[in-house]
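The other protein chains are all here in position, but one chain of the complex has been omitted.
Letters A, B and C name the chains as they come in the text, with residue numbers starting at 1 for each one.
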Amino acid sequence: MRKLTYAAAICEAQCEEMARDDRVFVVGEDVDIAGGVYKLTCGIREKFGEKRLVGTPISEEAFCGLAVGAAMAGLRPIVEIMYIDFILMAMDPVVNQMAKVQFMSGGQFRMPVTIRAQAGAGTAEAAQHSQSFEAWFAHTPGFKVCMPATVYDAKGLLKSAIRDDNPVLVIENRVLFFDEEEVPEGEWTVPLGKADVAREGKDITLVATGIMRRKALAAAKALEGKVSVEVIDPRTIVPLDMETILASVGKTGRLLVVHESPTRNGIGAEIVRRVVAEGFDYLDAPPKVFAGSDTPIPFSSTLEKAALPQEETIVRAVKEMVGA
Amino acid sequence: MRKLTYAAAICEAQCEEMARDDRVFVVGEDVDIAGGVYKLTCGIREKFGEKRLVGTPISEEAFCGLAVGAAMAGLRPIVEIMYIDFILMAMDPVVNQMAKVQFMSGGQFRMPVTIRAQAGAGTAEAAQHSQSFEAWFAHTPGFKVCMPATVYDAKGLLKSAIRDDNPVLVIENRVLFFDEEEVPEGEWTVPLGKADVAREGKDITLVATGIMRRKALAAAKALEGKVSVEVIDPRTIVPLDMETILASVGKTGRLLVVHESPTRNGIGAEIVRRVVAEGFDYLDAPPKVFAGSDTPIPFSSTLEKAALPQEETIVRAVKEMVGA
Amino acid sequence: MAKKNQSPNAGVVAAEVPKELKLHMLRQMISLRRFEEEVKRLYCAGEITGAIHLYVGQEAVAVGACACLRDDDYATSGHRPHGHCLAKVFDLNRTMAEMMGRETGLSRGRGGSMHQFDKAKGFLGGNGIVAGGVGIALGAAFASKYRGTDQVTVCFFSDGASNQGVVHEAMNIASLWKLPVIWLCENNQIAATTTVARSTCTPDIAPRAEAYCIPWAICDGNAVLDVYRTVGEAVARARRGEGSTFIECKTYRLEPHCGIIADQRPKEELALWRSPKKDCIKRFEALLVGDKTFTPQEIEAMHRRVEQEIAGAVEFARKSSFPAPETLYDNVWAEGAKS
Partner (left out) sequence: MAKKNQSPNAGVVAAEVPKELKLHMLRQMISLRRFEEEVKRLYCAGEITGAIHLYVGQEAVAVGACACLRDDDYATSGHRPHGHCLAKVFDLNRTMAEMMGRETGLSRGRGGSMHQFDKAKGFLGGNGIVAGGVGIALGAAFASKYRGTDQVTVCFFSDGASNQGVVHEAMNIASLWKLPVIWLCENNQIAATTTVARSTCTPDIAPRAEAYCIPWAICDGNAVLDVYRTVGEAVARARRGEGSTFIECKTYRLEPHCGIIADQRPKEELALWRSPKKDCIKRFEALLVGDKTFTPQEIEAMHRRVEQEIAGAVEFARKSSFPAPETLYDNVWAEGAKS
């Protein structure tokens, strides 16, 4: 085994896929100089040259539209959106065009575009650099969405996304960029649509997305001996691995979904809807969502902390649900 | 009583509020010529002149940004987005700015902007002229959202929205524009956050938004004698009148949410989440969502019909739930 | 860098254009016109539904421009795409079937009037979003350059669209990277109900390209040979790797903005543009009769043939079946997955 950071895993996935298929290229702001602001495109220029690593002006609408047209003309773009908040400049190409062309054209065109965007709060970057839009894209027919939370998944899911013939939004998390993990040598992929049982348990199922996987695992650890917590990281939000989630709830009888984006109409609501619809009889208690506050993300640390689920507050929420 | 169309109600609401407060103005594409493409701004030019009825170039991002700045400088803009699909050109000003300025500025600025946008399918206008984004805006802290489904509400909710100091998205439905209803003389408002029990019943609660109110009522009528259906139109999506919904579910024990936008992560999921969290013990059966397909809206009539809940399919879904 | 070509002498050009090409262009122009007239009839009869934006009056632009293109070149369009689609793809049957929501339509009935696509002939779609095709055109041009081919892309849009921000972003990028894309602005002087004077701070749109060091030209959009020559030069430049050009074609739409909604424009103005002096088809016919390329009888015969082809297209569409409801989820995703 060797050690790799989450950021390096992203670079590695891109380099491997670009070596495998010369239709793959990367486009985005500052990606070409020194591996990008967050070093997520290191090594590409050296291996593949400027042609395949395209730094753009600050024109998100145009370069996301470019990705749509390039895909229609047979290429396989990887688009880097520096912060997912900036995708709001490009919602027309992304939602009106990219998500719909396959369908609208009666299947003539495929849309193999991967959008890499980092999301999430926790670094005091305030309301316009901390959002998470997985719920929006889950509500947008035509998009797949994944949220890698480990180094292994960062590489494996991204490679699957690049090989997929559909638009896939890969939501990365900058808090994890410098996380190091032991990983295998060589290549691997993680299939889109397969959840990971991050920890087994029998009293309650915690479905935790993105960075909340980590906090949920910490909470589970803190509860050891008192409550036996199963932690499931869906990894892919669309398509969602209901089989794994239902099997877990079937065992524990209790469901708590933890995510960072705002609670109202978040993906927690969708997971609850489906568990209730498909596994009502499994439930020993009302399934709940414990998620980000229904506020913009505040700058000040005291408030930012209060706006997001934390290990301690997850522990409290679990205790409440199991009556411990 | 007199008769009024849904479209005329919208014009009337705007005229009344503009007479009441000279900080109110209307801005949008083609609004100034002949009352707009859909005749939703008739009478304004004659009463208040060009200054307060501002036709714009096709530049959604700029004129939505203009609304933010004008509100910060003390005005109260009403923005018309011709189809809600076009708000995708303006998600930065609308979501990054309008929704957040009150919060980010520590409350120094208020954001009394009303966005009027028509949404929904059913008129063979295909994938880019048929979307509904209420779920997205429900997930966006800072926004209120309402969906008037009657002539009375079209006027009453819009007037409340214009008087509100927050950004309010009023989702209108073009299928209803020529609907005529008997309404009172003079002024009225409908408060944001108050649901309407459109029909009383005791076997099942149908929560139906926007145009689905009408289809749910038709289904309820068709089921008369077999199933006693209560139909609730939330009218406002944010804030949501949980009290009325819970009281109904407490009575019927069964909940079916019907909406037109895609099922996955739609507002139905959010309503289910809250009912489950706050009224689990009321439930005699798993609450469900019956909503639009998880597809872009197709053009062809056979497919468009299949993509949306219809009276007959709602009847079927209700029967399934009550075992009738 | 910039250049301006106003109404060159079309007669001079005409002499250089081979007869078959003139025949092709005239036939296409008549077909586009008759197609739209038929669409209007079917719309009024309720056989076509939805939002229908007719191209009547602007035929010289689509036809003149597409006559410069190969099948492997790309074009994008907007909400008024019938003319561009026909001129690039020229499949009356499948285009009409699409309008009528049939499974045999170009987009299998999923797209309708605004979303016709044809991969084989490089037509990357109409678009329901004003300026929605701009970024797509940039991407297609990028792909050609990436692959090292000499394909070009024509991006059709109108005066209203020119005020969308993405046009500015895309021109900057096209200029920076020398992409083989032609920005073809059909200035028909109005956007829905909004005239250019109320939407645009300059009378001409093409000179804006100077802000991006993109060569530009203004031409008479109702003179098909002027369009052909101007676009032809731009296409040649693009194929030589010299990058982008902006062309503004001055023209006029003869029908209301959408469907059969009321038109606010002065009756005399409409009448003028429908007159032989202005109408692009009548002008081209007069030119071709005048220089003896065709006899009036030949032209008359062509009209009759087109009439039959259009009738055949309607017949084809009517006989085709509507998509089956159970195919609703087809192509949401490549693998046709259901959820």
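The definition used in the following text is that contacts are C-beta pairs under 8 Å (C-beta built on N, C-alpha and C of every residue); 3 or more make two chains touch, one makes a residue touch a chain.
In this text, all values refer to a predicted model and were calculated from it rather than measured experimentally.
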item	value
Touching partners, among the displayed chains, of the absent chain	A, B, C
Residue touching the undisplayed chain, where the options are A:125, A:181, A:278 or A:311	A:125
Touch with the omitted chain, as defined above, among B:9, B:40 or B:104	B:104
Listed residues C:22, C:208, C:257 or C:283, member touching the removed chain	C:208
Residue numbers in chain B that touch the chain omitted from display	25, 51, 56-57, 59, 61-75, 77, 92-93, 96-97, 101-111, 141-142, 144, 164-166, 239
Interface with the unshown chain - residue positions in chain C	163-169, 172, 175-176, 198-202, 207-208, 210-213
Sites on chain A contacted by the missing partner chain, in the whole complex	29-30, 33-34, 37, 55-59, 61-62, 85-86, 88-89, 123-129, 264, 293-296, 298-303, 305-307
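The rule is simple: only the chains that are shown with their structure count from here on.
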item	value
Centroid distance [mean C-alpha coordinates] between chain B and chain A, Å	30
Interchain centroid distance [CA atoms averaged], chain B/chain C, Å	36
Numbers and ranges of chain A residues touching at least 2 other chains	61, 92, 96, 103-104, 141-142
Overlap residues in chain C, where contacts from two or more other chains coincide	107, 109-111, 115, 127-129, 132, 165, 332, 339
